[in-house]
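A single protein chain has been omitted; all remaining protein chains appear in their positions.
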Amino acid sequence: MTPFLTTVLASLPVLSAACARPADENVLQIRARELWVGDGQRLENALLVVADGRIRSVSTGRAPDVSLPLYEHDGVVTAGLIACQSESGAAGELYDDTRAVLAGAHTLDVFQPEHRDFERARAAGITTVVLSPGGENLVGGIACAVKTAGGRVLEPRSALALSFSGAALGRTNSAQFFFFGAAEDELQGPAEGGPEQPGRSARGTREPTSYSGAVATLQRLFASGAEPYASAERGQLPVTLDAWDRHEIVRAALFAREHGLRGAVRGAPLAGDPEVLSELKKSGLGVILGPWSAEQTRASLESLPRLSEAGLPVAFALDAPAHSPEDLRLFAARALSVGAPRDAVWKALTVDAAAIAGVGERVGRLAEGMQADFVLWSGDPLDLRSRAQKVYVDGVLAWSEPRPHR
Amino acid sequence: MLAGLFLSLSTSVPTSWPSPGDFLGPVRLPRAADDEPLLAVRAGRVIVRPGEEIENGVVLIERGIVLAVGKDVPIPEGARVLEGKVACAGFVDAWSSLGLDPVSVYDPNVTPSSRTLDALDPWQQPQERVEALRGGVTSARVQVGRASIFAGLGALVYTDERSTPAVLLEDACLAGSIGLARGGRVPDVFDRVAEVDRLIGALDKARRYRESQVEFRDELKTWLEGVAKKVTELEKDFKKAKKDREKEEKDAKDKGKEFKEKKFKEDKKPRAVRFDPDDEAIARAVEGEVPLVVEVHRASEIRRLLDKTEPFDRLRLVIAGATEARSFAEELAERDIAVIVWPTPMGTWRADEYQAHDLALAGELARAGVRVLIGSGGGSDARELRFLAALAVGHGMDAADALAAITSAPARVFDAAQRVGTLERGRSADVLVFDGDPLDTGAPLRFVIARGRLVVQ
Partner (left out) sequence: MNAMLLPLSLGVVCVLSPWLAAQEEDDWTISADMVYTAAGAPIEDGVVRVQDGKITAVGKGGGGSLEVAAITPGLIDLGVEIDTGLYSVEQSRESAASLSVADALDLFSFQWKRELTSGVTTVLAVPADYDVVGGLGVVLKTGGPATLEARLVRADAVLRGALGTQPSSGNNAPRFGDPANFYYRRPTTRMGVEWVFRKAFYDTIQGEGVTEPAIAADHDVLRRVLAGELTLSVAARATQDVRTAIYLKEEFKIPHMIIDDAVEAWREPELLVRSGASVVLPPFPADGRVDDGFVNDSYFVPLEAARMLHDLKVTFALSGHGSREVGTRLSDQAGLAQRGGLAFEDALAAVTLTPARMVGVDQRVGSLEVGKDADLVLWNGKPFEPTARVVGVLLNGRLVLDPRPASR
């Protein structure tokens, strides 16, 4: 038994251990009707070999090793889905009303791997989740990327969460509360253009209360040379910039350009607007779209194909548990319905999401050496009629669908 | 004349009474436009109804109506031909509030006699209707009053509105809800039980109202007959009666007594039942003229509702939501109670306490034989309907049942099967053309024909 696997098993909670295969069967072969590599290649009658939590090989037309266990899957095998910006298992724990700047906060501190939210995520085919605050704090802390099974932390410092959204600004005390005077922008959540949770807005008397104050505060923090801002400026720590209205997105892009930050804008329903898009391109940021609602306007859904066409990495924000993890594929379906190319949508669920989360070398594709996070689907995963049948995380079976009814 | 002397008729008999032929309400025919071209849809699979398909079939459309559907239908000159892989009937959203004025949708003071028809607003968020059409939804059952126990009469409308609200069926159903959060407050268990009882009480009252009306009619008839008989009697012996009267008068005068006029006093006229608009509306549901759609989620309330509605043998009950209805599947199937589900993924933060939506519910109920309809939850996001049906399939629902749940089944349950829901001759020309299976969300929707007009390409 390898030391690696010992460590993994030793750290598994009892419940998860019950799902794991016995330790000595650490090589697994899966033959599937179709396998999606993740770079656009679709392999028929493919063989996936997994060993020690990694992908050993992906091939087509090769005969399996009969001495090793083989699982035949009449369906499609793909890399596990990656959900950006989620609060799985940490609902309500990732924001603070009393201060705008939470530089020392790490979402890793509230990672509860045994929480039911992760089980729901697995059932939806999600293998990696980026625990990240919503944009209610100017500096929300440091996000981390975690696996949805096994309790493994894939990347403890996935990004520094900053917010350029109105949701991060303090409010006024008086009845002028309801008078925003802000520009009308398309539907993107509640009226103030921030994350969708009601009741998370007790930001009565927190400074800053204005965009100019927010920018001044951020400039001051970055000028101070303190951590984590210094790392972000050096490009060592990516950033996610919450921004909803178009002017917020542009402001975020300009700030990133000024400080040489890399990372992604989050929310950004109208990131596909040509003027916004040109600023985003100049800044080199990616975009984490959403979460989308059923009423999302066509223009915001069309942002995905436009961003893809412009070559920007795009991913989806899940914002679980306020949103069900099933929503991730529903977002994909909505994008497809407005004509987004399949490849772009698939990348948003896997490869680009991994890149934005800073884990693109480790997950998101089925290739030799990548971590063995994959899902056996009953059919085309971009078709909502398909469902996840088995989900593997780090080469270990993490979820299996309950006995089918038929 | 003499009748007038003796009698004092003062009531007026009602001149019009709802007759059984009026039950369905006025059905509006699609308005034919003369400038609409002849359309022909040719598809590799023409789905007439789920389970009945024509390979390489043609659907011929003229002036808003499907003229013919078949394999070898000759296509006339000048017809515009649309090609595609699969053609099926336009989707019917069984649970929506599309195109309604939002204040009415959440009005807590809606009464049973309120009509959704009065809240139709053609200028209300027209982009939502456009999006619904682009999602393939060509008609919907819309309803006001989500926040009230009795939500009034709903309507079936076409989503493709031109200058006026396009009503498919006025008063398509009566609706109500039990156990929902109202005004931000979730009712406690006692309140919820009381809501069921209120609903049943109202049904009962309406039944008695209708019975009283029938009784009154009979009584009035009898009374009128009696009076007419007496009048005839009196008229027959007129001369004798006159002589008798004169004699009596003389006798009285002789004896010095007071002459008392003998008057004929008829029985008290039966009183008409006072018109109550709410009872009137609910009576229509009790009589089975319109289905009663009740949104209810918790098992205990569903149980109570099912039990208490059993005595109403003509009531056509439809349950919406039905989150905890699994255990009643058999009974629902037996009593032919249709169920409208909303298989949408839901997060964990909701005002109501009932269990999270299980996407497998639709499939489980359908397998048990329940007639399952899929709706978009009573909001205005009808465009999601196709995704919801696909999700239901993904979680165990049979594909044919799922397609039926958004086409033929809602049409059937809401008495519009003559108009929409299937691709048959004489139906409204609501046709969708896909590049793949209708429920394959990866396959784009190529054309949408709504009432014979190509609206999306």
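Note that the chains are named A and B in the order they appear, and that numbering of residues resets to 1 at the start of each chain.
Everything below uses one rule, namely that a residue touches a chain if its C-beta (ideal position, glycine included) is under 8 Å from a C-beta of that chain, and two chains touch if they have at least 3 such contacts.
Every value quoted in this text rests on a predicted model; they were computed, and no experiment measured them.
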{"item": "Left-out chain, listing which of the shown chains it touches", "value": "A"}
{"item": "Residue of A:33, A:56, A:247 or A:281 in touch with the missing chain, whole complex considered", "value": "A:247"}
{"item": "Among A:80, A:150 or A:170, residue touching the chain not depicted", "value": "A:170"}
{"item": "Touching the absent chain when the full complex is considered, from A:275, A:309 or A:343", "value": "A:275"}
{"item": "Selected from A:39, A:52, A:109 or A:207 as touching the chain missing from the view", "value": "A:207"}
{"item": "For chain A, the residues touching the chain missing from this view", "value": "166, 169-174, 176-177, 179-185, 204-205, 207-216, 220, 245-247, 250-251, 273, 275-276, 279"}
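Convention: only the chains that are shown with their structure count from here on.
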{"item": "For chain A paired with chain B, centre-to-centre distance based on mean C-alpha positions, whole Å", "value": "44"}
{"item": "Chain B partner contacts - residues on chain A that touch it in the complex", "value": "91, 117, 197, 294-295, 297-298, 320-327, 330, 333-334, 336-337, 339, 342, 378, 380, 382-387, 404-406"}
{"item": "Chain A partner contacts - residues on chain B that touch it in the complex", "value": "127-128, 131, 134-135, 344-349, 356-357, 359, 363-364, 367, 376, 379-381, 383-384, 386-387, 390-391, 393-396, 399, 439-442, 444-445"}
